[in-house]
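The complex is shown incomplete by one protein chain, all other protein chains being positioned as in the whole.
Moving on to chain A:
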Amino acid sequence: MFARRAAQRLLEIRQVFRQSPQASRSFSSALNFHLDTPDNNPNNQWKFSETNNQKVKEILSFYPTNYKQSAVIPLLDLAQQQHGGWLPVSAMNEVARIIEVAPIRVYEVATFYSMFNRSKVGKYHLLVCGTTPCMIRGSREIEEALLNHLGVKRNEVTKDGLFSVGEMECMGCCVNAPMITIADYSNGSEGYTYNYIEDVTPKRVVEIVEMLKRGEKPPPGTQNPNRFKCAPEGGHKTLLGEPKPPPCRDLDAC
């Protein structure tokens, strides 16, 4: 009895101190409040790198000087690329300092957008589209295959720090469903890529993961060899002739 309660208590405590605690409804990878950890706390120093400082200047030049805060999203994105795919609180503070707003205004933006990760992700952050068309075409099997192959849960990072799997809402490419995105943070902000891998199958995603492990770049776009981009399998089937205008009412007759 005592042992069971103790074990339960331990589980609760572990729940609190987990690296990426899972909120029941959070869309992004972290909670809506910050918990200090050794690699994510306001006392850590965080600076943009030398080359990124140039980019910061360029980004700021797009906006009038009295509307510097408009640069918050591009700057957060740049910071995320530089920091291996996620935003520690010190990086958000640095962005707030640059655009001269209170840090909470930056936190508001970073927590609003689900593509800003506020907890650690892998070097290759794999995002599986989970919206209806992809779901119908088997995105759940794809996610399952990925998670089983990597041996992690959703939003967890593999032990070697290479991979993490997340879910994303509609990527807007339903014609090539199901699909995943590979956000590649392995080479910092210079080598950052964000590629769609479309028409995947549970077998194919495992192959893609293995390719990434070997350091190869999987070809972006459709993975179905019989398709060219968004065209149907086996070539065009419609719109073969000259397109006809849509039928209209005869307005003169009315």
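Here is the rule we go by: a contact is a pair of C-beta atoms (placed from the backbone, for glycine too) under 8 Å apart; a residue touches a chain by one contact, two chains touch by 3 or more; residues count from 1.
Please note the rule applied: contacts and distances are computed from a predicted model.
**Q** If you look up the hidden chain in UniProt, what protein name do you find among "Small ribosomal subunit protein mS33", "NADH dehydrogenase [ubiquinone] iron-sulfur protein 1, mitochondrial", "DNA-directed RNA polymerases I and III subunit RPAC1" or "RING-type E3 ubiquitin transferase"?
**A** Not shown, but named in UniProt as "NADH dehydrogenase [ubiquinone] iron-sulfur protein 1, mitochondrial".
**Q** Can you tell me which of A:Ala71, A:Val89, A:Ile197 or A:Leu212 touches the chain that was removed from the display?
**A** Touches the omitted chain: A:Val89.
**Q** Which listed residue, A:Asn52, A:Gln82, A:Thr111 or A:Ser164, touches the chain dropped from view?
**A** A:Thr111
**Q** For review purposes, identify every residue of chain A that touches the missing chain, sorted by number.
**A** Residues 23, 25-27, 32-34, 36, 42, 89, 101-105, 107-108, 111-112, 114 of chain A touch the chain that is not shown.
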